[in-house]
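Below is one structure, written out as structure tokens; comments come after it.
Of the protein chains in this complex, all but one are displayed in their positions.
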Amino acid sequence: MTPTYYLLLSALLFTIGAVGVLVRRNAIVVFMCIELMLNAVNLSLVTFSRINGSLDGQIMAFFVMVVAAAEVVVGLAIIMSIFRTRRTASVDDSNLLKY
Amino acid sequence: MTGTINLAGTLADGAQQATGVANLAWLLLVLPAAGAAVLLIGGRRTDKWGHLLGSATVIGAFVYGLVLFFDTTALGADDRTRDLHLFDWISVNSLSVDLGLRLDPLSLTFVLLITGVGSLIHIYSIGYMSDDRDRRRFFAYLNLFVSAMLLLVLGNSFVTLYFGWEGVGLASYLLIGWYQGKDFAATAAKKAFLMNRVGDVGLALAIFLMFKHMGSTSYDVVFAEIGNQSTGVVVAIGILLLLGACGKSGQFPLQAWLPDAMAGPTPVSALIHAATMVTAGVYLIARSSPLYSLAQAEDARFVVMIIGAITLLIGCVIGCAYDDFKKVLAYSTVSQIGYMILAVGLGPAGYALGILHLLTHGFFKAGLFLGAGSVMHGMNDEGDIRRLGGLAKKMPITFITWTLGYLALIGFPFLSGYFSKDAIISAAFSAGGGRGWVFGGIALFGAGLTAFYMTRLLILVFLGKPRWEKLKSEDGRAYHPHESGPTMTIPMIILSIGSVAAGAILSGMLPGWLEPSVGELAEVHGPLSHTAVSILTVGISAIGAAIAFAVFGRREQPVTRPQRVSWPVRAARADLYGNHLNEALFARPGVWLTRFLVFVDNRGVDGVVNGIAAGLGGSSGRLRRLQTGFVRSYALSMLGGSILVIAALLMVRFA
């Protein structure tokens, strides 16, 4: 076994997250899928940090976490305000911006 | 601006550099041009003295022309051709056109004619146009015309000539359309302009050919080189120049605009459409005499003669049928110019004769037009000769001067026309063989017809019973014919003196005087002696006049034109179907072509453009359905795109 396996796991998790974004309709679940993709990226960052013997990857993962936290705060607030006006959390119901 | 001396000094046909008083020859152009500029730019501020300024510039030019003339006569015959280089005008690669003046007997003759007759007509116009609010503008246009005409005859290259050529065309257009509020005037102006364009295209093509084959457009180079060109080029240039002459001089097949041009004020008809501008074609051919004199140009010269002969017949025949005072005179002009063209078509035997007839014609035809203008001025602008009659007693001066011009025109012995026209007829007979008999016969027959229609005009206007007494003019006024004022009668008197005397004086001197420009007048001997031709001509003219007396003088003429007439009269009244011919040959196909092009443009060009637009619009309308508004669809396409990018990167990396 080599650290490459972590990268493969990361790739699979990322793909699962991407597919989740495409198939789920609940906005919160979609959001969770995005978090999963971020986590997959974090895993590869940490792995690269170890392979390269440099802490920079971990620092990058740290920043990803901070940004993800900020994103979650704003994103959930947006979901909440949409829910308040439309009484739904489905991404398919917000489709007014079209042809 | 001062005249600079052309130091090149390598003028091909022996033109000298102008010196002394001739250095100021640019004054001839600038004086009238400045007058026009002041009057046009000054606007209504110059209304009070505009006509005086306009006349003064032309008289000044005439005075200078006289000085120049005597300056030139003082020189030896070989030194009389002089060039005055003004400035480099167009200099593009190998095309180099200088604006220069050619002062030689031919151009000086024209200068005197233009400024002399021009001065008289300017003075005449002061009285004739006194009722017109825009008299100042009229004088501005007249000045513009004089300036352009002088440029035409003075230029020392074909491009300069072309510049003046278009300038007189513009002035002619403006003046024909002087009564622009009236439809017929506006239409006549347009017609004149368009038909002149046809001729101008010919002239332009001739200039292009010269440049292509001889590399220059100046008279010196062209006439020096023309002898080395192939027959095809020479004939082509000759015929194209003739086309230009036909347009400007109202020759067949472009004669139809000239009678319509009588829609302009009478002084314009006299100056532009009788004495000067319409003779520009004759000038052009006489100026190109080195070209037409060549043996290679034999065919071109023959075409010139044919055109001249046809035109003189057309003019005479139609002139017999018209009832409009000025239009009869206009067709008379057409036919007289036909004589001139016929003369210059004869080659060395005829150039000087053509110019001689041009000069005498300038005098008597201008006088005739001014007389017509005087009659119309006194008769509420009535131009229908059937409504006139018996005016001799009411307008004695007009009658006498007009009659002198009339006699000169029909070739009454020892008046102007006798010397010039008889000489042309005689020369035509001597063209050689059957050709000579045909052209001479036509010219002789034309002389008879001329006498007929001019006598008809004289009888219907001045003699007989006054048919106008019981009639009223179009605007409801009764006719009160009266003699015109001195500003109008004095020019008429001067011109009538010219009509009487010019022929006798000029016929002896002119050929020798013009020798440096158009070559020696060739002595030709035809089947008939000169005296015999003279007697014949006078006899036939007398017969024509007698027939006219017999037909029109002895019985009362109806006030309206008779409708039940024979077919030749109907054809003549329809301008011998010249307009119909133009209509059928050019206008209709032009309209069809235009319609076709419009169709192509609408369906083809626009179709492509609109089709592209419609295609884009339609495809966009369908493509926009991709914008479903579903975020997940967008995310799907983003993922697809990402995969494509990644796959491409990997292929580049690993393939």
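A and B are the chain letters, set down in written order, and residue numbers restart from 1 in every chain.
In this text, a contact is a pair of C-beta atoms (placed from the backbone, for glycine too) under 8 Å apart; a residue touches a chain by one contact, two chains touch by 3 or more.
As a convention for this text, contacts and distances are computed from a predicted model.
Taken from the listed names "Oligopeptide transport system permease protein OppC", "3-oxoacyl-[acyl-carrier-protein] synthase II", "Spermidine/putrescine import ATP-binding protein PotA" or "NADH-quinone oxidoreductase subunit J", the protein name that UniProt assigns to the chain not shown is "NADH-quinone oxidoreductase subunit J". Under the touch definition stated at the start, the shown chains contacted by the missing one in the entire complex are A, B. The residue from B:190, B:213, B:530 or B:632 that touches the chain not shown here is B:632. One chain is missing from the display, and on chain A it is touched by residues 1-9, 11-20, 22-26, 28-29, 31-33, 35-36, 39, 42-43, 46-47, 49-56, 58-59, 61-63, 65-74, 76-81, 83-84, 88-90, 92. Where chain B meets the missing chain, the touching residues are 628, 630, 632-633, 636, 639-640, 642-643, 646-647, 650, 653-654.
Note that only the chains that are shown with their structure count from here on.
The part of chain A that touches chain B in the complex is made up of residues 18, 21-23, 25, 91-92, 94-99. Listing the residues of chain B that touch chain A in their complex gives 624-625, 627-632, 635-636, 639.
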